[in-house]
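Left out: one protein chain. Kept in place: all the others.
Up next is chain A:
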Amino acid sequence: MIPTLQRSGSGSTQSPRSPSSQEPFLSVSVIDPAKMGNGVQAYISYKVITKTNLPDYQGPEKIVIRRYSDFVWLRDRLFEKYKGIFIPPLPEKSTVEKFRFTAEFIEMRRQALDIFVNRIASHHILQQSEDLRIFLQADEQTMERARSQEIGIFKKKPADLMQIFKDVQSKVSDVVLGKEKPVEESTPEYEKLKRYIFELEDHLAEAQKHAYRLVKRHRELGQSLSEFGKAVKLLGTCEDNALGKVFSEVGDKAEIVSVKMQREAHHLLMNFEESLKDYVRAVQSIKATIAERANAFKQQCELAETIKFKEIDLNKLRLTRSEKLADAEREYDVLKADGEEATRRFEAIVQLMNEEIVRFQEQKTLDMGLAFHEFAKGQAHLANGIAEAWRSLLPKLEACASS
């Protein structure tokens, strides 16, 4: 069993021990976004570097070129194969054309993709997936071929997807409202979990919205500080030497502070707002798993129903000693097997989800803890920096005021 590894930071590879040691490891980084193609067809490609000593992989290091849709393929495949596991979320497709190639958007996406792959690589089950290996190792043509055969839930039309979510949601609310629906598991714990997940998404989305706005406010304040500084400098031209100089210095300081604000805005975006967004996406991924579980449960129930009826038919046939009995018995056996399979699948999902929830909560506490830390650190750094910058002017202002 490959132990769960720490995910690597952006652009840097981290190995707990030297590569030559016997301890197995797998570390991935997504770097170097590059624009390819022109016009409407243009897209961004990324370098994906894998450092590993695992036998199945071409070690010690392999570099492949991947694009966003390759990541989507990986996610879809994993979602299909590993029902019950919360597949790490992907950054969204860009809906607004003009932002698709801004430096900021590209960097945000690269960071998110890096986190995505690393989460998969450090998940004790997912990291064994064949699809991951293909993704990390296959040459570009093979990758493209695989991508074009894509099937899965995310290929479904958005309307279908929405419907699934709506079904789950309505089921939750139905139960909450006391309307029992037969084809829905309704253990109190699970109901609680579903409700929790749905409400959590709302809360998180709101927090993320404010976080994004806060980034904007930093930028706006930085901008207006810069303008104000310029205006103060102009005003200083009306004054004589000593006072004029003071004005000029105030104006310069305002500009310096403005730059600090812009920097913090960026830091806030990449280290806090994006973490919140990631959290939201993760919760949405859980919702997809919940939908899968509901599906599996429904299948199981429906099969159980069918089996029941089949039993009744069978008994009828036995009593009448019909010649259809043999066929019916065969069909019944097949159904029984399917039923067991469905039950097995369902129970596997339940089992996995229980583990995943625990894992998820632990991971999120760490992730958020880090995000809060970065937030506080950045804000402290900014505030102290601003205080220091302005403080350096005070002696001169004091001297001017008393002269």
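Heads up, the rule we're going with is that a residue touches a chain if its C-beta (ideal position, glycine included) is under 8 Å from a C-beta of that chain, and two chains touch if they have at least 3 such contacts; residues count from 1.
Basically, contacts and distances are computed from a predicted model.
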Of the listed "Sorting nexin 2B-like isoform X1", "Proteasome subunit alpha type", "DNA polymerase delta small subunit Cdc1" or "Anaphase-promoting complex subunit 4", the name UniProt assigns to the chain that isn't shown is "Sorting nexin 2B-like isoform X1"
Of A:Glu104, A:Glu227 or A:Glu355, the residue that touches the missing chain is A:Glu227
Only one of A:Ala34, A:Val259 or A:Ala387 touches the unshown chain, namely A:Ala387
Only one of A:Glu23, A:Glu92 or A:Glu239 touches the unshown chain, namely A:Glu239
Missing-chain contacts on chain A, rising order, are 9, 12, 14, 192-193, 196, 199-200, 203-204, 206-207, 209-211, 213-214, 217-218, 220-221, 223-225, 227-228, 230-232, 234-235, 237-239, 243, 246-247, 250, 253, 257, 357-358, 361-362, 364-366, 368-370, 372-373, 375-377, 379-380, 383-384, 386-387, 390-391, 393-394, 397-398, 400-403
